[in-house]
Every structure is written in C-alpha cells, then in structure tokens.
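All protein chains of the complex are present and in place, except for one that has been dropped.
Chain nomenclature is as follows: A, B and C, assigned in order of appearance, with residue numbering initiated at 1 for each chain independently.
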C-alpha cells in the first residue's frame, strides 16, 4: 500500500494533515500522538506582527459544530520562527505555515521569511471571516485575490496553497483564479460565517458577534465544494470541513481531494488524525486499493 | 399577550408558520395538530405545469441535518387550486403559496391565478438549488432577480414574499434588491447546497448528486443572515433554517425576524410548530413581553 | 388514539450478531398495525441522529409490539443500546399493508434476510390459508424465526448463500425451480415478498416470466414517513410514488428498477 501523496511538488508521506488553527504548533498534541506519523502539520495562521485576537467569549458550540472568532491571535512571524519552528523541525513531517496579512506586501514578506526559515509550504489564508483588517477582502474580491496569489507566487519557490472561503456564490471561480494565478494547490473549506444568540442574555454567544462555523455540520457543504472544484481545476485539492472519521476523509477523497485536513475533530479527540489515517489504511487494504490516486475524484455521477 | 404578527399588510394570528416543502398541503399534519393554530401555512412549491421531480434517492441524513433533492415535484397550479386549496380554506389560518417558474411570465401567471383563487400571499421561490430549469437563475443573478420581483409586483396585489438563497457571497445585496423591487416581505434561508457520498457504493447519496442542506446544522448560518438582512432592509423578515425548538425561534426573532417558519423539524416531530408556539408564549410571559415587536432585532451588539 | 405516541422498551434482545428484537409497550392507545405497516422511531432525543428511522411491524402482541432490526448504521447502533425502561417517541402505524387475500389465491411468501421481519407478521395473520414460504439468508445463523414459522404451521423452504442450511444459493432460484416443477404454475399463485433490492429485482423477473401477481415491501430513505417531504419515492409505471404513503407494499409489476 502506498500512502505517499504528491501535491504537485509537495510530497507527503500520507494524506492526513491538520487544519490550521486547530492544532496549535503541534506541541500540545505530541503528548497524544507521534507527530512523525502525520502527512503534514499546518500551523495556526501567522501574521507579520503579533495579533492579540478578539475579546472573549470566542467560541461556542452549535448543532454538530462550533463557532469560533479567535481573531487570528498569534505571536507573529519572528516569534514563530524562533520559538515554534525549531520544535516542529524535530519531526519527520512537512511543516506548512498558514499566513495572513493586511496587504500584499505583508504576505510577500511572510512568504520570503518563511522560505528562508525552511518551512515546506505556505498556505495563504485569504478567507478568515473574523478580522476586519484580516484577509477577508482578498478572499471575496476575485481581482485582489488573483493579484495576491500572483505576487506571492513570484517571490517564493515554496509550494503555494490557497485556502478558499465557502462564503461565496461560486467557489469554482476562486478555484480557477487561484490555479491561473499560480497556486500549486488549493485547500478548502474554511469556516462558514455564522452566529448564535443566547436568548437569556440576548447577546451573541461570541463577543465578535459572528464567527466561523466548523465541524460535521458543514461537511456536506465542504464535500460539494471539493467536488465542484475538482471538476474545475487541475491543481491538487486538500479537502477539509467536518472530517471526524476515516469514512468522512474518504468521502472528501472520492469527491476530489488528494489530501485531507482534520480540524475541529482534534478538539473532540486529540488522536483523531491518526485514527483517521489508520481507518484510511484499512479501507484501502479492505478494498484492495494500492494508492489513493486510484480514489481521488472517482465518485460515480 | 399579543401574538398578532403584522408582516406589512399580511396579518398573522401568531408568528409561527410552516416552511415550504416540509408540510405538504397541510392535510397530513391535521391529524397531529389543529391547523387553525398556525400563523400561516406555506405550501410546497407550485409550478404552472405538474413537475415529476428528481429520481430517487432524494434525501439523506447528514450530521444534525439532511440533504434533499426533491426536484420540486408538484401537481401543478390547476390541481393545487382544485384539490388542495379548498381543503386548506377550511382552516382559519393564512395560506401562502410558494411559486416557481422557468420564466418571468410563468411567475406572473401563477401569481395572477393564485390571487384570483384567493390565497393570502405569494412566496417567490427563486432559490431552489435542485432543478436546472427551476428558479436558480433568478436567485443568483441579481439583475434578473430584481426584474422578476418588479414584474410580479406589478401584476398582483397580494403580499409578496421573496425567499432568499444562502448560496451567495452577500445576502444583503439580494435583500436590498428585493426590497427595492417591491417585495413586501423577505424570507430566509432556503437550503445550502451540499453533497454526501456513500463510500461503499462510491456514489452520491442523492440521485441528483447535490441537494439542499436543512436542519439544525445550518441554523448558525441562517441566524447570521437574518441579522445581516435586518440591519439592511426595512421590510419584515420571516426567519428559518434549523428551527427545532422555541429557543431557536426566539434566536431568529432576536436576530431580526418578525415571524419564523419551521421546516425540517416537522419531519422529526409532527407537532413541532405548536410546541414552538407554546414555547414562545411561555418565554413571553416569563419575560413579561407583551408583543414580539419588542423582541425583533433586539440582540445586543 | 394517536399515531404520535411514546412507548417504553420492554426488551431489546440481541438474537444473533447485529440483529435485535425490540419489544415496545405503547404508553398511549395506538391503532393495530397490519402486516406491511411500519413505524417511525426516534432512537434518541438528541439532534444526531436527527430523523426518525422506519421499521416494519414484526409482531403485534395485542398491545405491545415487536420490531426486528439489524444494526446498519448510526441510528440502529444507538437503538441497540436502548435499555428496558427507556422511552422512545414513535409515529405509526404508517403506510399501506399487504393486501388481504382473495379467496382463490394461493400465497407464496418470499423473504430474503431481514425481509422476514414483516413476513412473519404477515404469516401470523394468513397462516390459516396455508401459504407457502420461501426464505433465504446468507448463512444458517441468519435464518431467524424458523421456529415461529413452524409453530404457525408453515414449513419454510430454505436456502443459504453458503449452503449451511437448506439449498445452497439464492431463494429466488429455489422458487424458480419450484415454479418450473409446477408448470404451468397455477395462475392463482400470488407472491408476497420482502428482502434486499437484488432479490426483489430477480423476483420481479421471475413474476414476469411466470406471469404471476405479487406484492413487495420496499425500503427507501425517509424523513417524515407521512407523505409530506416527497423524499421516499420509487419509480413506478404510474410515476414516482411515496414508499411511506402509497407503499411500502407495491404490486410487483408496477415497480420500475433502474
């Protein structure tokens, strides 16, 4: 059985990675799983300067899902390279850094510095719905979106992943634009904007009012979008959104994903990633599948 | 306590109505609840000609939700007026007819005939994602959307409700367009397009491949959209999407809904509508609220 | 009397691996279910699983009733953990029933696997007409209710896929052999069947070949069980029909298999 997953020039030992923002910088989970066994670790979004994030409360549970409005709290690029990256480098897995900026130049500076620091790939977070000054404008205005990708593309040789927002009428347009602008890989979906109100206090359950919906609740939307993008672009797809079990992961692969990212499930079950990897392996052996390439996008329609 | 709900010129005895397509034409539920107690019955979408709908399977369950691709099966306008409307007229409740067409003229013909037949209001289904020839084009192209509403508006004096699709980047634009074009009321949300794959058969769980996601899973998205629209338009809003309990209904009201529609919950619990109405009443008396107008849109932000 | 009622679990007994016999005591008066009818059962109070699940009436015990079910997924797995004393919310009895016998008919009951669930209940109401019964399963362990059938005076003809009991092979082939031996088969033969899709398709062909009448109980994903969601349709010679309303029992020659 061959689990190697080639996302263009980014080669993973297996298709299971973590979703940005749901795995910290890996350290906390090393207590529960051997990080060497992950296909890749995608770390929490990094900005040039430290960001303090949104006021609390930042999360709440919803039916089969959760809302979050963390507000991209992070210690900033320098701190990441100094404090987190060296630790992550102890493991034999790919390190992918999710980046966000308020201008194209910030994204470029992040990419250049991370390339110099030796990370394995960059994921452009253009779709976080929580921070007004954050990436959201890049994620919804397709012209700026293309320009951003094109400009970052020119300045780094790292594999470039563009993470797509589901908060759009037609995600195919963004997938195509990302491909045309030189993105090597696309990842989807980020969270769907939602809101939940505490009827006792008559306030939003989040200080930020709205937040991003993740978890199993959004899986049907995510699978549909992966399938739409698979039919539209040739670049490989990292599928995510509500993956809890190996069955869910395989659903994404059949819909067109070459690799999968596990997000909210890490909170529910800290060993979710490796449970899912094991489940994929037994599905493959049970169905005599030699390589996941045989499965990607093969849903019969 | 005053439950009367004025949606512009459409006056309901209370704010709880049924969501189109989830209550048939009322008859099946009359076994479980007294239809006289409903604020309004919104019937399954009606087209000019009978439609046979999509092949099976048409539905499947997803985490805290379900996908449907019924394909707007209905017996057509004539049959509705002859067979269903007389029965519905036995009850002291408002009858709202959800209509869909493949051209503006069809919508107009439907509206004119239904006005003549004496229904209480019309809900324009411009957002059903399942039928290629159905309303979807009206729901995503804002120019055609406005034109449709404007033209139907000119040809009927019935209160006009426009039902908005959540499959858009910015629902506020459609809410505003609907208001500007003369819609008296807006209702939201319709289902979110999704997909679910059976990994054993490697087929979509729906013959139509994709379907519309409904149920509690989508509630945070629906509440957010109602709140966005409330801040954007002056016309009253009918809120729906995953309402299962009175608490959920009140969440929508706080977010800006003047009335609520109960959909998928009818399948789970055939007396859901009246359970919700009772729950709203006890919330009102428990919080000394005289009229729901005091609550609509009052979420503190 | 209401078709929306609560029932308490009297017993929820594993009969063989993955198969359970659930005995329910309705806490309200309910209508007497007829063979072929089904109930929509809430397996839990939480929102996942969300929808009620359909199960055929297996046996009617006067006031209590039984469901025979297989753990197929999330909902049935949770159901299998329900304990005596737990309360379940239920809608039913729903759907149509196997039609009553015309006097000159000779019924051949055909059950595949768990298709025996409604067939046993049917057998209890028509055993006086001495129906024939053809019953196939994958292996002898999965042949349920044999004793019950025998105590009703019905000696089933049996087959198993692995040959561990009865004839080796599928039950439709066994029935075919029987019918061939009766050539020309008496036109008063009428099939009453329940089982997995492939079995019903083969049976349809057989019915066509031998020009037999018959009724089959179908399954389809369901949301409401009441005829309102239009989600549970199957294609028939008369257009899409709702399994929960026009069915679950359909004339065998009306169903169009894709």
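The working rule: a contact is a pair of C-beta atoms (placed from the backbone, for glycine too) under 8 Å apart; a residue touches a chain by one contact, two chains touch by 3 or more.
Computed from a prediction, not measured in an experiment: that's the story for all the values here.
Across the complete structure, the visible chains that the omitted chain touches are A, B, C. Contact with the chain not shown here comes from a single listed residue; of C:46, C:150 or C:256, that residue is C:46. Contact with the undisplayed chain is limited, among A:9, A:52 or A:231, to A:52. When the omitted chain is restored, the residue from A:42, A:66 or A:229 that touches it is A:66. By the touch definition given at the top, chain B reaches the unshown chain through residues 63-64. Taking the complete complex into account, residues 21-24, 28-29, 31-32, 44, 52-53, 55-61, 63-66, 68, 70, 73, 205, 215-216, 244, 264, 266-271 of chain A touch the chain not shown. In the full complex, the hidden chain is touched by chain C at residues 44, 46-49, 74, 78.
In the analysis below, only the chains that are shown with their structure count from here on.
Remark: the per-chain Cα centre closest to the mean position of all protein Cα atoms belongs to B. Centre to centre, using the average C-alpha position, chain A and chain C are separated by 46 Å. Chain centres here are Cα means. That of chain B falls 36 Å from that of chain C. Among the residues of chain C, those touching two or more other chains are numbered 47-48.
Those residues of chain B in touch with two or more other chains are numbered 63-65, 215-216.
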